[in-house]
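Let me begin by handing over the structure; questions about it come next.
Only a single protein chain was left out; the remaining protein chains are all shown in position.
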Amino acid sequence: MTAARRNGSILQRLVWRIPFAWLFAFFLLPFLIVVKISLSQTAIAQPPYAPVFDLAAGWHGVVAFIKGLSLDNYRLVGSDPIYVLSYVKSVEIAAFSTLLLLLVGFPIAYGIARTPRRVQAVLVLLTVLPFWTSQLIRVYAWMNILQRDGPLNDVLMALRLVKEPPAWLATDTAIYIGIVYSYLPFMVLPVYAILQKLDESLLEAAADLGCPRWKTFWLVTLPLSSSGIMAGVLLCFIPIIGEFVIPDLLGGSQSPMIGQTIWLEFFGNKDWPVASAVAVVLVFLLVTPIVFYQNRAMPVLERD
Amino acid sequence: MVDQLSLDIYQGEFFALLGPSGCGKTTLLRLIAGLERPNAGRVLLDGVDLTPEPPYRRPVNLMFQNYALFPHLNVEANVGFGLKQEGLAKREIGRRVADMLALVKLEGYGARKPHELSGGQRQRVALARSLVKRPRVHLLDEPMAALDKKLRGETQFELMELQRQVGLTFVIVTHDQSEAMTLAHRIGVMDRGRLMQVAPPADVYERPDSRWVADFIGDVNLLEGRLGDDRVSIEGTAAGRLRVAAEAVAPAGAMVWVAVRPERVRISRQPPLPGLDNCVAATVVDIGYFGDKSVYKLRIRDGSLLKAAINRGADGDGAVGVGEQVWLTWPPEAARVLTR
Partner (left out) sequence: MRKVSAFNIAAIFVGIAFLYLPIAVLVIYSFNASRLVAVWGGWSTRWYAELLNDEPLLDAASISIRLALTSATLATVLGTMAALALVRFGRFRGRLAFAAMVYAPLVMPEVITGLSLLLLFVAVAADRGFWTVAVAHTTMAVCFVTVIVQSRLIDFDMSLEEAAMDLGAPPLRTFASVTLPLIFPAIAAAWMLAFALSVDDLVIASFTTGPGATTLPIRIYSEVRLGVKPEMNAVCAIMVAVVGAAVIIASLLAKIIGARGTPVQARS
């Protein structure tokens, strides 16, 4: 019934095949290459892995190629504590910082949703505005603040809360501060979007039926905002797992997150196959919560 | 949605499609406009088959229920949109748009955006936009639905006047029977994708050809019975033996229904003369007061309910109260035999 559908099929096909072709070539195909290289061996060569797929060798080339593939890299990733600890640390930091984000973000979203409409628009803009500036800059701003002789310690010393200026940088605390700071809009916005739609008369009805305010919050507000909370949790949790800039600039070097590990394997050790294997495992790690979430999110994304 | 339906609409006619929501009347309109494709069947205009034509090549224009005014264009550009598609000269477009805005009494509003207009003004812009193309058939989908009740009454008369002035064929879709009655030369009553009856408004009301139409248009009392040999008497109804004025078109002995409009039923305290037809004893159950009239609910011998509507100031004292025993009568010409 649409314009495009009526207008012959050639144009219509182009409209979806061009982006499809682009994403196939630059998203799907590269990932398949990653999978392939993760099954290869490191080699001192250019490119630094073997076997190399050689079409010129014909069928024998294909057979030789397949025989050359192995799961060794995955065995390494599964057994070497460097990688395992790296995954565990990523999930741990993502889970704990998502919880922190929820605790910090929900009251802000709730507060914004209760202000008059005109104020809401301004507050939402204020919340989103920092998100438009580079994450690198926002993390760098914290490097200024968290320095040993930086303003945070100045304040703490002036208030006599600490005797010695503590080291903040290169600690997990700094990572948490950086993550909560960077991802706060991702938690506030979806929760706000749901709370703002919440029918005020439901709260009035609860009050009318004799429910005290704190109980109304537990029994009405929270259950009705669960989809927003869920969206916020996933919008934060998933990208935090793969985070690189924040732990790299604010965290210590002793236990890297998984994004740093991939970076290090790739640029530092030049071990492309292992970096690829770590990446493939990470993708599967991420797919699990997404598949779980898909049942909720897809109908929202694809109402049609 | 629309099933097995054949309908002729005449040149210069004001035709109304009337039916409950979801009966397929809007689908029928969209089929004529070309916005829906039929799986089978054809749409002909002056004998020319329009069915394969896309909407933008049909000499037919639709006024949308929600008006579908382009929010990014002002009133003038909205009304001129269709003429621009015909490739007319700017000056010609300007002239026709100005004429049309004058006709719908919107001079001076050309530069406004749709959201700066009232509901009634928006409706007139939508009307002007589809009329300015001088369509061979002008389709209107519930044109009054978004207006409040008072404005609706005025607009109905303006619309009739407008149709007379431009002399175009109008097909209107509505679920409001009084609107259809007021506006149209002929009414097509639809139910579940089927056309139940096509007739002038008075005929649809006075001479419905089915129980469904009789019940949908206004109020009706229906009494089931067996048609007698003389084809004017009906035996064994809840109100006894009934008579109608016109011979029924059905075989003797068939099961039929007698339809009587409530306003044709008379209420009387006195027992009628013996031997009078169409006479039944009843008890008043309930009285609804409507200002200009009162509607009585009456229970007859077998327990079923009949309705009688008595106009204020009509003959009879009207002082009948709930619980009273009364007699109901109606003349044979007020009753009609329905076979389906």
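For reference, chains read A and B in written order, and residue numbers begin at 1 within each chain.
Convention: a residue touches a chain if its C-beta (ideal position, glycine included) is under 8 Å from a C-beta of that chain, and two chains touch if they have at least 3 such contacts.
Because the structure is predicted, anything quoted here is derived from the model rather than measured.
A.B. asks: Considering the full assembly, with which of the depicted chains is the omitted chain in contact?
C.D. replies: For the complete complex, the undisplayed chain touches A, B.
A.B. asks: Which residue among A:N73, A:T98, A:T127 or A:S225 touches the omitted chain?
C.D. replies: Residue touching the chain left out of view: A:T127.
A.B. asks: Give the residue, chosen from A:V77, A:I93, A:I112 or A:I194, that touches the chain omitted from the document.
C.D. replies: A:I112
A.B. asks: For subunit A, which positions touch the chain that isn't shown here?
C.D. replies: 1-7, 11-12, 15-16, 18-20, 22-24, 26-31, 33-34, 37, 47, 104-105, 107-108, 110-112, 114-116, 123, 125-130, 132-138, 140-145, 147, 149-151, 181, 184, 188, 200, 238-239, 241-245, 248-249, 259, 262-263, 266, 272, 275-276, 279, 282-283, 286, 290, 301-304
A.B. asks: By the contact definition given up top, give the residues of subunit B that touch the hidden chain.
C.D. replies: Here the touching residues of subunit B are 33-35, 54-57, 60-62, 64, 66, 68-72, 81-82, 85-86, 113-116, 129-130, 133.
Convention: only the chains that are shown with their structure count from here on.
A.B. asks: If you average the CA atoms of subunit A and of subunit B, how far apart do the two points sit, in angstrom?
C.D. replies: Their C-alpha centroids are separated by 60 Å.
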